[in-house]
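Here the complex is missing one protein chain, while the rest keep their positions.
Presenting chain A:
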Amino acid sequence: MADGLTKSAARNIFYGGSLFFFLVFAGLTAHTHWYMVNVSTDSEGLTESVELGKHVWERNMCINCHSIMGEGAYFAPELGNVWERYGGHENPEAARAGINAWIRAQPLGVEGRRQMPAYDFSDEEMNGLIDFLEWTDGIDDQNWPPHPAG
């Protein structure tokens, strides 16, 4: 293969081309960063409570059972749009109460059904967590997922 190509030419193409593609990629990433902060997410709504919610989410490693915006584990329902699933677009108060009640009801202990652990959240943590889920649902993500089912 490529008999006309010498090893040093192949090497130079590799270094030059990789640098070129890296710069393009870094540039597009910078633009995407700007776009996320200014267009697709609600930067103003990124309150301290949402931030606390993200910490609660991470401290309890929900990601290793659930996915969020399609990333994470596949063992439990997608939560990027759980706010929508609980009717948050129509009735935010009911959705908040519903998610709260669901988490407080764990573990359900239904034999033969996958189980979510119990969490002993303070009201502040619970509110933050739900604010975080609501905020995440609001990200303009090209209409993913295709159905509210997640």
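To be clear about the criterion, a residue touches a chain if its C-beta (ideal position, glycine included) is under 8 Å from a C-beta of that chain, and two chains touch if they have at least 3 such contacts; residues count from 1.
Following the convention adopted for this analysis, contacts and distances are computed from a predicted model.
This figure omits one chain of the complex; the name its UniProt record holds, of "Molybdopterin-dependent oxidoreductase", "Carbohydrate ABC transporter permease", "Secreted protein" or "Nitric-oxide reductase large subunit", is "Nitric-oxide reductase large subunit".
Residue positions on chain A in contact with the hidden chain: 1-2, 5-7, 10-11, 13-14, 17-18, 21-22, 24-25, 28-29, 31-33, 35-37, 39-41, 43, 46, 50-51, 54, 57-65, 67-78, 107, 111-115, 117, 132, 135-136, 139-142, 144-150, in rising order.
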